[in-house]
Structure formats: structure tokens, C-alpha cells
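One structure is given below, encoded as C-alpha cells.
All protein chains but one are shown in place.
After this line comes subunit A, so read on.
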Amino acid sequence: MAQIQSPLPGTFYHKPSPDAAPYKAEGDAVAVGDVIGLIEVMKTFIEVKAEAAGTFAGYVAGNEAPVTAGAVLAELGD
């Protein structure tokens, strides 16, 4: 089980906009570089990208949750 960690502190979003679907759902294939969420900080949205490939196992941090740098945002299965 690989983890995707937040590169920086801020607010985590599962979706590109409030009325859009989450970037990934459980069971989705994830390729290296796929966007799995956004971190908002300093009026900027930063895309969080997968650094490993796998199957999306779910979000660990909630949508709109405050997160610290290094916090686990999501998990990947093999």
C-alpha cells in the first residue's frame, strides 16, 4: 500500500471544483503524474500528483480538511 503525502500545509480538496466529481474513486487506475487532489494555500491551488502507479484505494484526508506537510492524503493499492 503506497501513500500519497501532502507536499505542503494547506486545505485539501478531492475535487477540481465544488460541483465536480472527485479526481479519483476507489478502484481507479492511477498513473505516475495523475492529479489526485488540490492543496490551497496563499490563494494558490497546487495539484497533488501521484509519484507511483497503482490502484486508488481511497482518500485518507477529508475533502476541505486542513492538512500539514507530510500528511497522508490518499492510499494506493498494487
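To be clear about the criterion, a contact is a pair of C-beta atoms (placed from the backbone, for glycine too) under 8 Å apart; a residue touches a chain by one contact, two chains touch by 3 or more; residues count from 1.
Keep this in mind: contacts and distances are computed from a predicted model.
Trainee: What name does the UniProt record list for the absent chain among "4Fe-4S dicluster domain-containing protein", "Ferrous iron transport protein B", "Anti-anti-sigma factor" or "Biotin-dependent carboxyltransferase"?
Mentor: Checked against "4Fe-4S dicluster domain-containing protein", "Ferrous iron transport protein B", "Anti-anti-sigma factor" or "Biotin-dependent carboxyltransferase": the hidden chain maps to "Biotin-dependent carboxyltransferase".
Trainee: For subunit A, which residues touch the unseen chain?
Mentor: That gives, for subunit A, the contact residues 5, 7-11, 40-44, 46, 66, 68-70.
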